[in-house]
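Mind looking over this structure? Questions follow.
With one protein chain removed, the remaining protein chains of the complex are shown where they sit.
Letters are used for the chains, namely A, B and C, taken in the order the chains are written, and counting of residues starts over at 1 for each.
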Amino acid sequence: MSKLALDPVLATRARELAARAAAPVVELARAHTTVSVERAVLRLAGLTGTDPVTGDGPEQDRVPWVNRVVDAVRDQVGLESGVALPVWHALTSGTAHDLQELAEQVGAGTARFALPADPEPAREAARTAVATGIARIDANRARRDELVAGLGDPPRRPWIYLIVATGDIHEDIPQAQAAARAGADVIAVIRSTGQSLLDYVPEGATRTGYAGTYATQENFRLMRAALDDVSRELGRYVRLTNYASGLCMPEIAVLAGLERLDMMLNDAMYGILFRDINPRRTFVDQRFSRMVHARAGIVINTGEDNYLTTADAVDEAHTVTVSQLLNERLAHEAGLADWQLGLGHAFEIDPDRPESFRLELAHALLARGLFPDAPLKWMPPTKHMTGDVFRGYLLDGFFNLAGALTGQGILLVGMMTEAVVTPWLSDRDLALRNVRYVLGSAGNLAEDFHPQPGGFIDRRAHTVLAEAVDLLERIADHPQGLIQAIADGTFGITRRSPDGGKGLDGVVRLAEGAYNPALELLEGVRV
Amino acid sequence: MSKLALDPVLATRARELAARAAAPVVELARAHTTVSVERAVLRLAGLTGTDPVTGDGPEQDRVPWVNRVVDAVRDQVGLESGVALPVWHALTSGTAHDLQELAEQVGAGTARFALPADPEPAREAARTAVATGIARIDANRARRDELVAGLGDPPRRPWIYLIVATGDIHEDIPQAQAAARAGADVIAVIRSTGQSLLDYVPEGATRTGYAGTYATQENFRLMRAALDDVSRELGRYVRLTNYASGLCMPEIAVLAGLERLDMMLNDAMYGILFRDINPRRTFVDQRFSRMVHARAGIVINTGEDNYLTTADAVDEAHTVTVSQLLNERLAHEAGLADWQLGLGHAFEIDPDRPESFRLELAHALLARGLFPDAPLKWMPPTKHMTGDVFRGYLLDGFFNLAGALTGQGILLVGMMTEAVVTPWLSDRDLALRNVRYVLGSAGNLAEDFHPQPGGFIDRRAHTVLAEAVDLLERIADHPQGLIQAIADGTFGITRRSPDGGKGLDGVVRLAEGAYNPALELLEGVRV
Amino acid sequence: MSDGTIVRPYGDTTGDGMVQTSFTLPVPPGPRAEGAALQLANKMGIEPAMVVHSHGIGGGGGTAGEGAAFTFFVVYGSVRHLVDLAAVEVEERAYPLLSPTEVNAAIKTRLRRSLVVLGACIGTDAHTVGIDAILNLKGFAGEKGLEYYREMQVANLGAQVGVADLVRTARDRRADAVLVSQVVTQRDAHLRNTRELAGAFREAMGESRPLLVVGGPRFDPAMAAELGVDKVFGRGTTPGEVASYLVHALVPEEEQ
Partner (left out) sequence: MSDGTIVRPYGDTTGDGMVQTSFTLPVPPGPRAEGAALQLANKMGIEPAMVVHSHGIGGGGGTAGEGAAFTFFVVYGSVRHLVDLAAVEVEERAYPLLSPTEVNAAIKTRLRRSLVVLGACIGTDAHTVGIDAILNLKGFAGEKGLEYYREMQVANLGAQVGVADLVRTARDRRADAVLVSQVVTQRDAHLRNTRELAGAFREAMGESRPLLVVGGPRFDPAMAAELGVDKVFGRGTTPGEVASYLVHALVPEEEQ
């Protein structure tokens, strides 16, 4: 349902410009690898566990074998050709029976790596090994389709998306189940504040996160299993979301595929802007992770909403549109289909601003109109939420109404305590009651909602689109495109230089003959 | 702004039927008087105060002189001719210099009343005396116009109408002023639970009401003065409302005129249905009080909203429409102009009912369309409010939105504690913040709200109108019309027989040559 | 999630003791007001307490800011108090929930005459929906009201009934039970009125007084004794519960 008549010429123009602006990023991503991409390859090949020697604390604090191996390879032969060749060369040449044993040799300091003269056997073996991981991802995708077919999708759009964030997986689980029973269609477990900056993925079931729970393969498994139970109980497939972001974006993407997560937060710029992660690192990592998501049939959620927490939602509305177009472009390039693009936007206009609600409607309709086939992710008010929880509850109700009026695909449920604490059990329950009331009583009001051509809403949407095209022109005209725009502080009024931020040392320019079996297998297919 | 195309034939037919259904009531009202009507005449003539002998408690518990005099007249000569002739006969024949002295003679038991052989002198004197009261009412009306002209009306529709109800006039005043400062345009002081059933009007400033404050002339004066102060402070004329209902409806109407109240709750049936007051008594009293209101330029508020607290808001929606048409008819007959008709309706549909919000819109638009020139009084959810104050706050927000979308004239602000307590200071403040947000952010959404002809809202509105006409046919066909309908439990599923209820003994059939100077003067002019 | 009989409020972690509270203090907004709010929160046992929101009420200017005499607060925090479930004296139903058929049967076979029930809303309270929900055929929450019970003789006197009249009628009609509704609670009107009711019946009829049952949304069912009545029903009561109680209280146990 499109309620606005957007200028098709302008829309096409916008996409052409976005492609040009994104080109330098794609080039950069193709020409490099990162430690995390290489670790992701080993994970696909089945290497798990941590090095016991690296700490007698809880397992989550020990260094995973994938890190030890990649570091060892890097020390001995460098990563310019990727880990696959040296690792499987070692295996094919019989120094170890399997990856696990090889890893232990690394632990013992006895492993020796070299680049094979004839790469074929190693390639061969690596491809086979990684293919098992890809096969498991494919199996999970098939299993999801089967469960959805059997149990069914949510009865309506938007899907109701809810966050749990206790820091303790064993508290998260009952809360997630409670939320599902109360009507949530999608559960997101947000991560401990620090995880983005860890250059390894913790292991095991964890109970000690701050303002979020660590993303670990075991936590993924436990939560997915718990949601499968509740899905059966409710006769509705409840989806699970986590975050493929931060320094381990590619590995998390792989773990998500291996544990049948359904959606992943995965933005081309979030880590750069809001975690001060190096842009090159992020661009390489996001491309790999998006290829994995494409293969896994995972819906990604982008993070444009975040810009509006640091920039003004009206003045900078067009930067959201620009970012959505860039995320779309980079996603398509990585093989994601439109139905997998949960492009982000948010209800973040100052509520005290006259006409704020109608301005929100204009922005939301613009996104809806520009991306008709994408399941837009509609984010609730956060920045202007205050400790006045009554006002907050009302504001969230109007956010829900805007979602229904403008046909959003995924509605992230707002919490009245947004400005106070990470959501309580009762906040989530009250929030879902809010959603039920609004969708139940006024969900069909869209039938009676008809912004007048040339009216306030229509005019506003066109203004924002025009501003977006102007900005894209300027970005596309620069040789560095998006990379330069980020350095200029275009998004979320935050400047990030290509050489700054965390994790640059983990980026390696690929050499002639470099080999990454995962890329090869993933690029093979196009979903 | 009319968003619905109502069938004009049906609308006209509805009004014809309403006129027929109301006719028996008008007849009855013209043929009778009541103790309260007669007391109202004495009040217009300036008789005030209470009989000190009737109690040494607080003044409010003593019997007013108007009651003593009317009772004395009734004992000695009956009320069939009204009090005016015997009273002013006594005065013109010199037994007392003025009403006050005469009243004291009544107190002393020395007063003697008789009907004059030649009524003219008494009529003459009575007319002059009562004219002073009417003159004061006229002066107040002029004063209001002057203040409004000087200070200005509220900046927008709907006007924001707020209730105070502490039971203590000295708590009410600061709360009313706080509410006005926070944006209230109209303040209503609701009455102590018991007052409706008192057959006299208490005197003085009172502090001991239950769930409301006594309506007394002094309380009226104090509150009006306090609001005049705050009106000046805010540069906006803040209106004052009270209740012309119960056994003393006519007297309260007079006091409202004398103290420059601006609006009065005044329904033709509320007392009958919800206070079990005798129908005849109510019909006589309401006609007189409405004539006073007409003269005083007071806007009346009717009580259809109350039906939906005892009857289902969807099943019985048409009874609201029928009652509005009857109230309109009786109001016109008493001389009220359309701009004085705050016809009542309410947002009382079970919020858990699918489409409840759109059903509310349909009902609200029907009223708006049927009574284009009346400042409809839009009442908030009450029956389905619960102790879940968060949900209540949300519901009130949607009520506010419905008011804005459908162009209501007077918006009675809902309280999140509706199901819990009479409003707290903070409830009122939060409620006004709710109104400010909704009107400020979405007040103009009406521009984009266009119920489709033949769509859900349009169909629903037509259904209700058709049901209303059917019901009116049945009522009009009965010789007793409305009186019979009430006995049948048509409104608020509450049955009241013409001979039941409180206050019947206060009704007197008028004899040949009966004289009521107030009626004569009021009927003279038509506003 | 509760281990044993001691529990604490639950925010997002077992035992965190988290609660939300809001209130208004007659103090102008500012640091002093915030401090006062914290003091109150601490006295309520909330520690640490966070004043997460405050705004002035009653001041000049459209937004009630300037010169406000009151401040509204929202406070979050952890209460130190423990809740001892063992110490909760519950008004658990001390009698079986019977179906209308069972109720009628019990009365017919064991009382051997119809049960006379009077209902009313006393004082100046005009809220009849509650008592109607219990008495009228229509009933409440899908359960039919007492008028539906063949073996009961129900008279609903409606609202605003004076206590004296009620006593008189009860005596005249030999009422077995008198059901009274009180909805208005401002200044504890419902408690005062109920005590007056109990007093009047004691006065007039002493031991032989009918069973006194009161109800209303703001009553605490545990207060019966204190109010001098036999039973108190709170919000959400259903006719079936009341009928079952009447049988329990008025119909002799079958002797086996």
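FYI, contacts are C-beta pairs under 8 Å (C-beta built on N, C-alpha and C of every residue); 3 or more make two chains touch, one makes a residue touch a chain.
The structure displayed is predicted, hence computed values, not measured ones.
Undergrad: Which chains here would be touched by the one that got left out?
TA: Hidden chain, whole complex, touched shown chains: A, B, C.
Undergrad: Any idea which of A:A131, A:A211 or A:L510 touches the chain not displayed?
TA: A:A211
Undergrad: Considering the complete complex, identify which of C:P31, C:G206 or C:P252 is in touch with the unshown chain.
TA: Touching the chain that is not displayed is residue C:P31.
Undergrad: Determine which one of B:P24, B:P116, B:G204 or B:G387 touches the chain that has been left out.
TA: B:G387
Undergrad: Among A:Q76, A:T95, A:T309 or A:Q480, single out the residue that touches the unshown chain.
TA: A:T309
Undergrad: For review purposes, identify every residue of subunit B that touches the missing chain, sorted by number.
TA: Considering the whole complex, subunit B reaches the absent chain at 165-166, 168, 171, 174-175, 386-390, 417, 419-426.
Undergrad: For subunit A, which residues reach the chain that was dropped from this view?
TA: 167, 174-175, 177-178, 181-183, 192-194, 196-197, 210-211, 233-234, 274-276, 309-310, 387, 419, 421-422, 424-426, 429-430
Undergrad: What does the interface between subunit C and the hidden chain look like in terms of residue numbers?
TA: On the subunit C side, contact with the omitted chain comes from 1-2, 7, 9-11, 14, 18-27, 31-32, 35-36, 38-40, 43-46, 48, 50, 52, 69-70, 79, 81, 83-85, 87-92, 218, 220-222.
By definition in this document, only the chains that are shown with their structure count from here on.
Undergrad: Calculate how many whole Å lie between the centre of subunit B and the centre of subunit C, each centre taken as the average of the chain's C-alpha atoms.
TA: That gives a centre separation of 32 Å.
Undergrad: Counting only Cα atoms for the centres, state how far subunit A is from subunit C in Å.
TA: Result: the chain centres lie 51 Å from each other.
Undergrad: Centroid from C-alpha atoms only, then distance subunit A to subunit B, rounded to Å. What do you get?
TA: So the centroids are 61 Å from each other.
Undergrad: What are the residue numbers in subunit A that touch two or more other chains?
TA: Expected reply: 388-390.
Undergrad: Of all the residues in subunit C, which ones touch at least 2 other chains?
TA: 22, 55
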